[in-house]
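Report on the structure given below.
All protein chains but one are shown in place.
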Amino acid sequence: MGTARARGLPGVEAVFTASELPTRPIEPAFGGDGYHSTGWAALAHERVRFVGDPVAVVAARDRYVAEDAADLVEVEYEPQPAVASVEAARRTNAPHVHATVPGNVYFSRDHVHGEVEKIFADARIVVSGTFRHQRLAGAPMEGRGTAAEWDPRGRLTVWASTQTPHSLKSGLARFLDLPESAVRVIVPDIGGGFGPKMHLYPEDVVTAAVARALGRPVKWIEDRRENLVTMTQAREQVIEASLAVAKDGRILALRADVACDSGAYSVFPLTAVLEPMGTVQIMPGPYRVPAYAYTTRAVATNKCPAGAYRGVGMTVGVFVMERLIDKAAAAVGLDPAEIRRRNFIAGDEFPYTAPSGLIYDSGRFADTLAAALAAFDYPDARREQARRRAEGRMMGIGMSTFVEYTGMGSKTFARRGMLEQRGYDSATVKVDMTGTARVSVSCPSQGQGHETAFAQLAAGELGLDPAAVVVVQTDTDVVPEGSGTFASRAVVAGGGALMQAAAQIKTKAVAIAAHLLEASPGDVAVADGRFFVRGSPERALTWMEVARVAHAPGPAGLPGGIEPGLEASSTYDPPPAAFGNGAHVAMVELDRETGQVKILRYVIAEDCGPMLNPLIVEGQTHGGLAQGLGEALHEEVMYDDAGQLLTATFMDYLIPTAMEMPLLRHVQTVHLETPSPNTIRGFKGMGESATIGSPACVANAVSDALGRAVDTLPMTPGRIVEWIRPQTRAAEVKA
Amino acid sequence: MKPAPFDYAAPETIEETLALLGEYGADAKLLAGGQSLMPLLNMRLARPSVLIDLNRVSALDYMRVSDGEVRIGALTRQRAAERSPVVAKHLPLMTDALRWVGHAQIRNRGTIGGSLAHADPSAELPAVAAALGATFVVAGQGGMRLLLPEEFFVGYLTTAIAPAEVLTEIRFPKMAADAGCAFVEVARRHGDFALVGAAAVVHRAGPPEPGGAEASAGRFRDVRLVFTGVGPTPVRVREAEAALEGQKFEERLLADVARLVAGRLDPESDIQASAEYRKHVAGVLARRALLAAALRAGPQQAGGHSTGGFPKGGRPT
Partner (left out) sequence: MSKVIAPVAERTVAFTVNGKSVEVTVPVRKTLADALREDLGLTGTHLGCEHGVCGACTILLDGQAVRSCLLLAVQADGHDLKTVEGLADGDRLHPIQEAFWEAHGLQCGFCTPGFLMTICEFLADNPSPTEDEIREGIAGNLCRCTGYLNIIKAVQIAAAKLRS
């Protein structure tokens, strides 16, 4: 490599390659069988494994100059054979992406529950398919960004557009050889996360290392091309799956063989195990599946590493299962809604241990589907479909029903072997002398409205006006250890910790107020900013009056044993999972000549337990639906066979615009609220819900429209025309 | 994504522009609306050493009717053309096509001349210019040259404009008052470049003949059918035009023409669409464009639409 010309450019501070910027390779720990670890050098030493693998870093006064200098860095590559698909990677004698990963399989796991082989051998009705899901990019509107500054005593402060500040802190400490207490991560406003911003990237390590080497603050803000090339991608899977059913549509057994294209490295903190396990664990869904077997694997390829993206493996598992259920419905001659009803786990069967090993805590699956079908006016919709088909139009109706795990606690991550993931979250609440509360939670917001939701929770618990509660973005120096915002956990885990912390403060404040009001604490309530004696509301104190005493007790003193101040931190480890569920129903029309798909109507019924803020839930539902429609119809990360990325701009990677959404009056959401018996206030998460259910629903609708099984995403116009073609030819032959 | 370094000049007259081109032409790029060039600069796919900004050459921003032509200055903003009553009256094909060009923000800056000079194989305006038989006025220090579309569009992103020349004006013959036209397009998302676009201009021969709904209400005369997205330059399918000449307006004829078009074209595959798909869709759009154009052709009734011709209805929107 030659960096002299780059270094010589005016405005360039420094250029570093791997040998000049020593850091530890990024390597997440995994506890479990069947896993082969890999290290990801923050700057490549001798080998790059995907287009975008960093090899050098230029630090300059601005991005213009930095890009000029990057142009001048000379790198000689010795091309190696590459594998750019699961099929290519798994051929005998395929080139190895990593010497330490035999057969290019990072991870594999088998599971058998019940007499699966025998059931399939005996079953008269078996439906199956080869399901192909494309590679996706998270593409938040704001890309990644990290700024780093070291103080003279060697303490590192990092500002990062991250969903997981504590995880980033731990990782940076480890890979920069620092004690964790030497690292502080502060989260500013974030312009969207969706999963990919929960990983620790080489750029994070390098930015900090460059700041250390230069003794100056350094920031890295990626551009869109860098984002599409190197931010983690997701969901590219090939699945062979079969479902055995009885004549009456009851499920007898399910089996699946899953291969995930995990890219060139196993990402920190979740590892490449994330998607393979997520897909197979959720696949049995809301149904009684007596027997289930799977083989799942994470395959190494020379592409950008895969990581979390809204819905993760759940979206793919639901896609497969819902397509199988529809195939089974056709095979036994049942309406798709009816076959689902016959297989739902009933409301009185909870807690229910699924054949995946997951324990569903609650849900009323039949009610959710019924609500969706009622809002859709399903019988009428089928009649309308018949009418339009008689006119020669290609109309399809499809549905999906699914469960989703949310708010997972430490036991789940431990069981999955994801040792880097703590699974609990924390909150700190401080009420100052003016009776204003300042709240910090280890789950930062990327647009989910935590500033409002957490303020509501704190205000509700403390009896304050929400306007008197300020929620600040996460600072790891302020709030204790936590996991962060991902996998639909913020209200369950972060909110749970917040309610615990707030409860501690309330208990203390009530004791102080009771002392001042000369009542017993059990007789004192707090609401609307006032502490008052039950039954004698005129005996009251404002929050400010109580807070002032708490901070400056004065001659009256505080009741025995109470420390001055109003500050509490709490950590909450949620139960293994709280299960939400949903049902989607859609009507689509296909332009038989161009293959374009129009979503005529879309109904979502979702049960995410008690809704803390219905407006936020609605917003998350719409946003999740848009991403799901993009996944079903428009978005695809494409590489050529040599591993060259073909979709590096927004002209190539097509995220939906307003025009791709159905009209306002054609989208309806219905909400059910079945609380979790196990979480604080019964809360469940829901941020991923609409994305999880929509690709399956649209695929079923398009299959219905075509009268042909569609098991591949995305359903582009070109593919749809091809799928229609045999029918066109048949029609032409007849005519 | 920041541009590589360049020097910048902002001439205010055509003469100043030509002088700059004469001096720096080989290493320079002309900046008009910037909606195509700026992305290339930002991505460093284009690295001119000099950028000549035309946006102050106000003499290039006009739309004039003269004789049988509408003359549009190269710097005319697409948005202005979109809203121009002159264009709507005399060049309705352009008005129809402009609503497919990007989004409002793009059309606010993008120019008629800039789009034509950039000559993207999936852009709408080159097909419009070819369908309307426009004349391109290219100025150099030696004088002016007039080019027809087939001379102007040379290849992929390449026109006949020489390094020291600038496109100053495009002259569009006025469409006949009784011509019908349509621009239809299939794109992955609204506002994207066309996967395939079809521009059709149709004239009617003879008056409508009496009869029922399907009865011939005229015959095709002087048809233009041009595609974008199926070749490096706009593709005019003369065989289809010839097959329609003198024929009655009939659905079956259009289906034959659609097949002819699909058979004749030889597009490339790319990540957005295969060659097979483009051929197929070109046939579909040929039919739709010709149908729409034929419905609008004929002596202008109140509202400007012909009452003769095809029954209404058709594909879902």
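By written order: A and B. Residues from 1 in each chain.
The rule is short, and it goes like this: contacts are C-beta pairs under 8 Å (C-beta built on N, C-alpha and C of every residue); 3 or more make two chains touch, one makes a residue touch a chain.
The structure presented is a predicted model; accordingly, all values stated were derived computationally and were not measured.
One of A:Q627, A:S676, A:S689 or A:T716 touches the chain omitted from the figure, and that residue is A:Q627. The residue from A:P25, A:G39 or A:G619 that touches the chain not shown here is A:G619. For subunit A, the list of residues touching the undisplayed chain reads 62, 64, 139-142, 189-192, 194, 223-224, 446-449, 615-616, 618-619, 621-627, 649-651, 655-659, 661, 663-664, 667. Contacts to the hidden chain, counted on subunit B, fall at residues 1-11, 13, 15-16, 18-20, 22-24, 31, 34-35, 38-39, 41-43, 50-53, 55, 79, 102-106, 108-109, 141, 189-191.
Here, only the chains that are shown with their structure count from here on.
Against subunit A, the residues of subunit B that register as touching in their complex are 1-5, 39, 43-44, 186, 188-193, 195, 271-274, 276-277, 280-281, 284, 315-316. Residues 63-64, 67-68, 71, 223-225, 393, 589, 591, 593-596, 598, 634, 638, 646-647, 649, 651-652, 654, 656-657, 659-660, 716-718, 721-722 of subunit A touch subunit B in their complex.
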